[in-house]
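Here the structure comes first, spelled out in structure tokens, and everything after it is commentary.
The complex appears here without one of its protein chains, the remainder shown in place.
In this document, chain identifiers A, B, C and D correspond to the written order of the chains, with residue numbering beginning at 1 in each.
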Amino acid sequence: MNLLDQFFVIVAVALISIAMLRNIKVNSIVSTLWYVLMVVMLARMSSVAYNADTITSAFSIELLGFRMYWKFTALSWFFSIITVVSALASSLFMSGDWGKQYRQQGGNYGLLQLALILNVVSMLILLASGDLLSLFIGWEFVSWASFLMMVLMPSKTAKKAAVKYVIYAIVGAMALLAALAMVYASSGSLDFTQITDAFIQMTDNMKFGFVLLFFIGFAIKMGLLPFHLWQAVAYAETPGPGAAFLGAISSRMGLFTILVVIVQFIGLGNLEEMNIALPYLNMKSLLAWIAALTTIIPTYIALQQHDAKRLLAWHGVGQGGYMLLGIMMYDSIGSAGGLMHVLNHASYQAALFLTVVAVVYRTGTSDLNKLGGLVTQMPLTFLVMLIGIIGLAGLPPMNGFVSKWMVYRSLLVNGEPLLFVAAVLGTLGTILSVYKLIHNTFLGQLRVEHQQVREVPWSMMVPMLGLSVIVFITGFMPGLILPWIASIQETIGLPVVTYHLGGIEYAKGGLDMIWVSGILFYGFGVGALIFYFLGGKAKRIHQYDNYAGGHFLSSEVKYHYSNNFYPGLMHLIGNWYRGSFKWMENVIVSALSFVSKLFENMYRSRQPVMLLVLVAVVALFSIYKNYSGAGS
Amino acid sequence: MNHLILLVVLPLLSAFIIPVVAKHSLTISRLIGPVVLVFILALVVLSWNSVGSNGFAIFLGGFLPPVGIVFYIDHFSLMLSGLIAGMLLIVWPWNSYVAPRQYSLYMLLTAASFGLVLSADLFNLYVFYELLAVATYGLIARQKNPAAAVAALRYLFVSATGSAMLLLGIAIIYTLTGTLNIAHLATMTDQLHGLAGLSAFALIVIGAGVKAEMFLLNTWVPEVYSTIETPLAALLAGLISKLATVLIIRVLLMLFQQSEVLQMLLVVGVFGVISGEMVAWRAKDMLRMLSFSSIAQLGMIFIAFSIAGEVGLWIGLAMMLHHLLVKGGLFLLADKMQGSFDNLRGYAKRSAMAVAIFIIFILSLLGIPPFPGFWIKLMLILNLAEQNNTLYHYAIGFILLATVIEAAYLFKLVRYLFQDEEAATIVSTPKSLTFWYAQIFALVLLVSLAFISPISNRLKDMASQVANPDIYINTILPSHLSGGNP
Amino acid sequence: MMKKELKIKSNKTNQQKQKRTNPLANVFDDFIDFCQSKSLFMLHYCTGCGAIELPPAMTSRFDMERLGIQPMVTPRQADILLVTGYVSVKTLKRVILTYEQMQAPKYVIGICSCTVNGGMYWQSYATAKKLNEYMPVDVYIAGCMPRPEAVLEGLNRLKNNIKNDRKEQKGSAWKDYYKNYDYYLGNQQNLFGKEWQTPVDVIAEAKLYGLEGEGTYGENTKKLKMVQHPLLPQEMKL
Amino acid sequence: MLINISIEGLLYFGAISLSLIGLFGLLVSNNVFRMLLALVMFEAGANLILVLSGFRENGIAPIFLADYSGAIMNDPVPQALVLTAIVIGVGIQALALALILRVKKHYKSLDMRVIRSKLEHEIATQANVEPPGSHHAPKQIVRAGEHQ
Partner (left out) sequence: MSFVEIISELVLMPLIAFVVGLMMVLMMRKISARLQRRIGPPFFQPIYDIVKLYGKDTQVSHGLIHDIGIVMAVGGYIGAEILLPVPGMEGIADKGGIITLSYFLMIPSLGMALGVGQCANPNGSIGISRALTAMLAYDIPFIIVVFGAAWHYESTSLIGMIEYQQANAWGIIEMPFLAIAGLFALQGMLGKQPFEIYIAPAEIATGPMVEMSGKYMGGLFVMQTFQLYTAGVLYASLFLGGGESWLDLLPKAFLVVAIPMSIAFLFPRYKTEDLIRILWKWPVMLALIGLAFIL
């Protein structure tokens, strides 16, 4: 029993115990404790993350001539710790009053906890997979576990979204299966190492097919561009903390597999040699462009949303693009930025989702047009959301800035101006949309019906605050995370980044977050000095005492600007991307529908013996030929 | 071991006895069928071990082949016999209103099925096939639903034409070779090449394909399945179609191991898969959906058989068994969940167990790990990929596409089942017995999960036994290989 | 009793404000006064025809900016409220709200005769005749309408007043609104009815900044208390 | 080839033509009864072909032969087979006729088109779904000459 085996035993026991426990309170406490224990176990395995070791589980299955085994590398460890910590936060969040309210509204709390642990287990199975078959099985487990989580929401849209997700997931799985078949056809085995061999032996056309099949499979999970339609709605329509968990890490499993299969075993260098059209467009740059477009389009779709959860979920799709973009730069800081963004995004995305859930818990709605002014009622939630949106927008001093900085720096070094602009466009859109989020929820006019709203209880507050502390600390001292990143880079064969506690060492312009944050806080300090020590005292006034062109405001006057927050922008670009992908999706469905109609009519044809007649005529002819042949 | 002949004789006998006995005692006539089936089941189980790896032949009336009538018995045919007996026991109509004549039809069907499985002679196959057809026409036409008569009539037209073509095919083979004993034919396969041989095979495949729900010959499927009782539909979809497939396999393996023939089968299979799934996607009621899905599954089985050698055979066998279990189970469930999808709104609240079983079945059908369906589909796809022919590679694409479509419609249905608002009208009347069987099927499916390796090994053994014409020939015509002239 | 105590307290604060012991502080206060006189943001409430004279005063011919006077658009930023013409009762409500929303030190200039005595509308039933009954007016610029020169002259007068604020007790008319709030409120109530109130809590403001005077409280404020829905600021709650 | 006409060739030609006529009838006729007749013809054709496979020109039935060796004899096996096939065929025809009677009783028509569209409607209404086909199609199809 090495550490990994012990870890798996603990995970299995956790799964069983959570599935068996019927008592809600005990279940909550026990599940939270299990997650804590998992974190501890992962910490014990941290040599994997710091020294780029590999732990292989003693457990393996031999089936139908395939040997499946499981192992932990730095990459698996990194994703696992994110998974488990997100699950811990979600579990803690739902264990207290939120769970009570969920049950009162008719939700099945035990099932939600079970869905969460199932998600965690399936993700760990995937992350630990040691060959393509175990990877595929883990992959499917993850898909169905998240499906289980999604259908727990009782709304009609949720089920629709979940079913849509299933269809997308199946498409991805089938693409993956086809890629597996290609590997198997050329080598007769499904080991990871066979990918490389298989790839080398292939003709150029097959290489494209091969890479694209893998990529489609993974991209669907990650919600990369042509396949982004399912994710946001599905994640948004998941019960509270479940959405936080899924939004934080679930779709990143696609990135993990991209890292393992495409980066580690196919190799980005090989991708670079696959020319598509011009000398500028090769497979790697194609993927980079997909990533860049993924940052832009979902972000601007997010900008149009008026539901807080959907807005966040769309950003989750968009942020995935940064990760892939960074990795596709194939250098030390770009890939480090991309990898680090996984953790960063998970931390602030989970925090943001939890704040939205907290708001929903108190107000009953996440509709951005029906909220406002909650900052006085829920100041700590506001603080968490503020930290979260600063992280999401990638502004200093939060961790989102660090990873985005690295991606930008790498784009600069590699001379990719258009990708750079695309990435910035994504960031700017994010700033616009997160401001809309925080403005429409927490700022502006407080509605009459929300005047009795209070801060959420501590069971919900603690995970939120904990996550925001992570957001800040890893932003302030990225050097805490960078050793992990460096060993991942070593494991999967990328250039290794040079780091220190404050950030990156890089010739001609590195980053030292301790200094940057210091300067920023110094600036704020001076600003505060100017503000608080100069000038007289200010009178706190009520929101109705407000300039309205001489109008007398009262609670009847809706004096809050929230609907269609960016009319000018939308007027211009609103119809640029209006549903073009939805349209594509519909075209595919219509085409299928048309073909199926043809087939249906064929089955309804008046004379089903038509084919019989055809074959019989040929056969009779052959009899005649045969006879006459024999006769002559 | 000659007592295995009872497999055919006993049901046939009872089929004629039942109406006579019924005149004296209705109860006894009702009991005869199940007793016979149980007896046969026991017989099959008991003689399992005594059948060696080579199989053995029963020469009826002592006439030696190629002249006499020969039954060939190996593990494959024993397994099928067991399945037939078990399946019939499950769908056996226990209701008190069933007329004794229907029991004799069932027993006739049983006898024909055993004959089809055991027969080692092309013409005997034809006879039993026809007998099977007559029994099914009768069973369908005996349904209370008057629409069933129409469905039966239309089915009869297609099927009878098919049978006539089967006969034509047999005629061609006889013209070419002068014998109809399969083992004897297997020794002179080289005479079956060429256009005439190919057209003979085409005729046989098409003739049998009518019942095997092969593409383009399956237009009767939706009509029939939607008008008859679901247990009978389960029998037709689960068992009869497989028996017709067995006929095709026997002919294929013994006589037509030619790449053109295999590719023909592949193309037909691919069309079946795609068309079946596509139309099932449009279906708006349970039975229609299941029938078209069953067409697609049969297409998949044909694709599996189109892989040359024992690999294709064991995958095909596994798929057959899996489909038998899953689709049979689904049809049995459909007895509980009948009607249009609108009527099934919010069904999960009414019967969580039924929906859970339903989901297990469809997950396995789709090939989601770790269910058995996944391993079968995986093996199919990997082995298709290994073929040195692009046609097979395209087939992979079609199978995967079909799976996506399948997922789309199955989960559309799942969405209906889990919807909050319940349907205004509830049409289905739950029958507890079929539901129990469905549960047992699901349980068997889940238990088989633990025995994937042994099952697959057993199937491989069986396949290697079946796929080797030498064993077959050696058993039936022992003199042939030793140089003697039959 | 209560009233007396309050009076003493308010006197004390006034004295403190007026004479600081620290000479540097005095210089500092003077500097602020100087700056206040040099930088005036005005909100022109264009109620009547007088507004037409302001653009010439601002643009190239007379150029108000050289005097440090700029137009501003919200009461929060403005120092001067220019009421440019007759004030109907309905408008007056808005003018008062706007005035109360301005931040002290704030000044009111009534332009045109209408603000002085109703002007040509003195017979109208719907017009407030004297603006200084409702709010303290620093400067009136009479005329129908006054020329831009007159406007500038008025503004200059105001600037001088502000500069000499502490010395000559001019230009502090805005304090009068707090110190004699009862009086202004009474006039407002007479005009608008008993229910009259604005979202701005003048009394609380006076309390907070120590601007209460003898006339802050009275009969009218009591009446106000009866009908007022005080708008307390929303506190952050944990 | 056709010029050098043999009796066997003529027989084959006849049998094949019979099958083709049967198939053609199956294809074009809408009347159920005619379809059945066409089926019978097709089966007859098929049976003939099977019998012909054992036919030798100038051949003699084996029972008339004292010495089997070297003689041209008609193969008896197909004849036995065909007998069986004919019996089965007759059984099926009888069954079909019975079914046709039931259908006629129920649907008051023998036109396959009418029967089929009614059947589809019946299945659809039974399952409580829209009948397949065009949404604009009239629910009840009444053709010219059809008495309802």
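To be clear about the criterion, contacts are C-beta pairs under 8 Å (C-beta built on N, C-alpha and C of every residue); 3 or more make two chains touch, one makes a residue touch a chain.
If you're wondering where the values come from, they're calculated on a predicted model, not measured in any experiment.
Considering the complete complex, the chain that is not shown touches A, C.
Considering the whole complex, the residue from C:Lys38, C:Lys194 or C:His229 that touches the absent chain is C:Lys38. Of the candidate positions A:Tyr50, A:Trp458 or A:Tyr522, contact with the unshown chain belongs to A:Tyr522. For the chain missing from the display, the contacting residue among C:Asn132, C:Asn187 or C:Gln234 is C:Gln234, taking the whole complex into account.
Screening A:Ile290, A:Ile438 or A:Leu592 against the full complex identifies A:Ile438 as the residue touching the chain left out. Where subunit C meets the omitted chain, the residues involved are 31-32, 35-36, 38-39, 59-60, 63, 65-66, 68, 72-74, 76-77, 79, 103-105, 205, 209, 233-234, 236.
Taking the whole complex into account, subunit A touches the unshown chain at residues 372-373, 375-376, 379, 382, 386, 390, 393-396, 401, 405, 408-409, 412, 415, 417, 420-421, 424-425, 428-429, 431-432, 435, 438-439, 442-446, 508-509, 511-512, 515-516, 519-520, 522-528, 530-531, 534-536, 538-541, 543, 545-549, 559-562, 565-569, 571-573.
In the analysis below, only the chains that are shown with their structure count from here on.
Ranked by separation of Cα centres from subunit A, the top chain is D. Should one ask which of B-D and A-C has more C-beta pairs in contact, the pair is B-D. Taking each chain's centre as the average of its CA atoms, subunit C and subunit D sit 109 Å apart.
Of all residues in subunit D, those touching 2 or more other chains are 19, 23, 26, 49, 116, 120, 132, listed in ascending order.
Residues of subunit A found to touch two or more other chains are 600, 604, 609, 612, 616, 620, 623, 627.
Against subunit B, in their complex, subunit D makes its touches with residues 19, 23, 26, 32, 35-36, 39, 42-43, 46-47, 49-50, 52-54, 75, 77-78, 81, 84-85, 88-89, 91-92, 95-96, 98-100, 102-103, 106-107, 115-116, 118-120, 122-123, 126-130, 132. Subunit A makes touch with subunit B in their complex at residues 62-64, 133, 136-137, 140-141, 144, 151, 154, 156, 159-160, 162-163, 166-167, 170-171, 174-175, 177-178, 180-182, 184-185, 188, 592-593, 595-597, 599-600, 602-605, 608-609, 611-612, 615-616, 618-620, 622-623, 625-627. Contact residues on subunit B toward subunit A in their complex (touch as defined above): 154, 157-158, 161-162, 165, 168-169, 171-172, 175-176, 195-196, 198-200, 202-203, 206, 216-220, 222, 274-275, 278-279, 281-282, 292, 363, 366, 368-370, 374-375, 377-379, 381-382, 384-386, 396-397, 400-401, 403-405, 407-408, 411-412, 414-415, 418-420, 452-453, 456.
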